[in-house]
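A single protein chain has been removed from this complex, and every other one stays in its place.
== chain A ==
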């Protein structure tokens, strides 16, 4: 029986990109359905009634929500290829810890680098760099967070990279200047075809963020 896999997503979402990378790593065929977040579809509302958010994976009619949960689900169902989480339980716990850290710290802080101004923006920039430095500390001299191989933590973090140009432009700072090792890790990740193909063009993201900024001002 063929698997039916559908992904409800939004092209610029760093959370959606995680799932696209995971599906690509596992070689899973799926139907991508772009969602209009300003006019949510009945399908999205039906498949994620609790949060009404993307990404949503629909596997043989059953929906899985929350990007980190979807990625773990994909890893467990399609377990015979390209393992994303480590095999060892302690390493797995560390991977989950860092994915949780990324979820708790990256989104709100990074958003403030373009969605705020003045003192609030300055504070957000500082905090954002601190978050990247903490992550850099965890990466250490390893090629990837997963060690020798690209894995769960790398996958959870790399999608933010296509938004960096927007953060840096609106926030007036340079990640490479502050955290060069971080950019070295980014370069390694982008060498993977699955990652390079999943990340949208940063200039397109910038145009989108520019529109969002206008929308916020209007409100």
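Basically, a contact is a pair of C-beta atoms (placed from the backbone, for glycine too) under 8 Å apart; a residue touches a chain by one contact, two chains touch by 3 or more; residues count from 1.
In this text, contacts and distances are computed from a predicted model.
When the unshown chain is looked up in UniProt, the name that turns up among "Mini-chromosome maintenance complex-binding protein", "glutathione transferase", "aldehyde dehydrogenase (NAD(+))" or "1-aminocyclopropane-1-carboxylate synthase" is "glutathione transferase". When the missing chain is restored to the complex, the residue among A:4, A:34 or A:100 that touches it is A:100. The residue touching the chain not shown here, chosen from A:64, A:106 or A:189, is A:64. One chain is missing from the display, and on chain A it is touched by residues 49-50, 59, 62, 64-66, 69-70, 72-73, 76-77, 89-90, 92-94, 96-97, 100-101, 134.
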